[in-house]
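As you look at this complex, bear in mind that one protein chain is not there, while each of the others sits in place.
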Amino acid sequence: MSDLHEQVVSHMMNHDAFSRWLGIEVLELKEGYSKIKMTIREEMTNGFYVTHGGIIFSLADSALAFACNNRNNLSLALECNISFLKQVNVGDELTADAKEIHNGRSTGVYSINVINQNNQLVALFKGTCFRTGKNLV
Amino acid sequence: MSDLHEQVVSHMMNHDAFSRWLGIEVLELKEGYSKIKMTIREEMTNGFYVTHGGIIFSLADSALAFACNNRNNLSLALECNISFLKQVNVGDELTADAKEIHNGRSTGVYSINVINQNNQLVALFKGTCFRTGKNLV
Amino acid sequence: MSDLHEQVVSHMMNHDAFSRWLGIEVLELKEGYSKIKMTIREEMTNGFYVTHGGIIFSLADSALAFACNNRNNLSLALECNISFLKQVNVGDELTADAKEIHNGRSTGVYSINVINQNNQLVALFKGTCFRTGKNLV
Partner (left out) sequence: MSDLHEQVVSHMMNHDAFSRWLGIEVLELKEGYSKIKMTIREEMTNGFYVTHGGIIFSLADSALAFACNNRNNLSLALECNISFLKQVNVGDELTADAKEIHNGRSTGVYSINVINQNNQLVALFKGTCFRTGKNLV
C-alpha cells in the first residue's frame, strides 16, 4: 500500500461514518484495487432474519469507493448492480474485493466479489464510476 | 391497505432490524406496490460527507421487499441495479415508491424511484425477484 | 421534431447500417426523447423459435442512441441493462420509447420501454451514457 493510497483511504475512513457503523476493516489496497471485510450483526438483518440486501450492497459499494478513489481522483458511482447468490446470516464474515476492469480517463468499471468465511461467493457486484478530476486530499 | 398486506408488512417491519435502524416509515401499500420514507442522519454519510450509496440502495431495496412480498408469497431479490442521479445530504427526506412492472408466477420485476423532499429524483432502481411459493405469515 | 434533432437523427440513420437491417422506423423525436419501431422477422429468432434477446436489446439501444445524441453532443453508452418480460414472436411489432431520466453535463440516464402491438411491455431497459462534448453534425 503506497503512501498516497493509504493517505486517501485513511482520509475516506476518517470521514466515512457509515463504513465505520458497518465495521469495515481495510485488508489490502493497491492502485485501483481494494479488499475489505466486515462481520454481520443482528441489527443488519431484514424481516426474514437474514442479512438485508442493502448491507451486502453497502460493503461492495465501500470496496468500490476505496478502489476507484485511491489514485486521489474523486470518483462518483453512476450505476451499480448486484446479484445476490447466497443467504448471509448473523455472524458471517464477509470480504469484498474490488478489481478494476476498466480505467478510463473519465470513467471506470469495477467488479466486486463478496465472499463469506467459507470462501463461498455470496454476491457479485459491478460498478461504473465517473472521475471528477478533483483531488480528495 | 388490505388486512393481508398490512399483516405481512407489519410482520416484516417487526423483524426487520435494519429497516428500523434506517428509520423507515411505511406510507402506502397496495398489492405489488409500496411507498416508504426515511430521513438521512449523520451516521449514514460516506467519506465525502454525502450519503453513502448503500443507504439509498437499502431504502429502495426495502421498498422492493415490501412490494414484492405483500401478497404473502415469500420473494427473494435476485438482481438489483441502481443509478445514482443526485447527491443526498444529511437531513434530506427520501421517499421510495416501488411499482410492479411484471408479476410472473416465479419471478417479478419492480421499478423504484427515490425522490428527495424537493421532488427531485435522486436514484432509479430496478429489482428482479424470485417467488419461493412459501407464505410469510 | 426540430431541425437539429431531425438533422442529427437523419445523419445517424444514414450511417447506421445495423438499425437499417433491423428495419427501424423513427416515429417521434424530441430533445432527449425518441420513439422508434420495428417488426420481427424470421432471421431474428433464436434456438427456441422466439426472438433473440439481442434483437430486443438492439432496438432499445438504438432508441437510446437517438434520444441521447439528438442535442448534437456525441454520447456513448457506458452501461445498459435489460429485463426481458414477455416472449416476442415473428411478426410482432415492437415500439421502443426512450425517456431521459437524467441529463447531466457529462452523463445521462435513459429509461426505455419496449412494447408489442398489443401494448404489452416486453422489456424494460436502462442505459447510462457519457457525453463526449463532440458534435455529430
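Order as written gives the chain letters A, B and C; numbering starts at 1 within each chain.
Here, contacts are C-beta pairs under 8 Å (C-beta built on N, C-alpha and C of every residue); 3 or more make two chains touch, one makes a residue touch a chain.
The model shown is predicted, which means the values in this text are computed figures rather than measured ones.
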Where does the absent chain touch, in terms of which shown chains it meets? A, B, C
Please identify which residue in B:Ser34, B:Asn81 or B:Asn113 touches the non-displayed chain. B:Asn81
Contact footprint on subunit C, counting only the chain that is left out: 11-19, 21-22, 42-49, 52-55, 57-59, 61-62, 65, 69, 74, 76-84, 136
For subunit B, the residues touching the chain missing from this view: 78-79, 81, 106-107, 109, 128, 130
Tell me where the left-out chain touches subunit A, residue by residue. 81, 83, 85-86, 101-102, 109, 111, 121, 124, 126, 128
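As a working rule, only the chains that are shown with their structure count from here on.
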Distance-maximising chain from subunit A - centres being C-alpha averages: C
Between subunit A and subunit B, what is the separation of their C-alpha centroids in Å? 21
Measuring centre to centre with CA averages, how many angstrom lie between subunit B and subunit C? 29
Distance between subunit A and subunit C based on Cα centroids, please, to the nearest Å. 33
So which stretches of subunit B touch two or more other chains? 81, 83
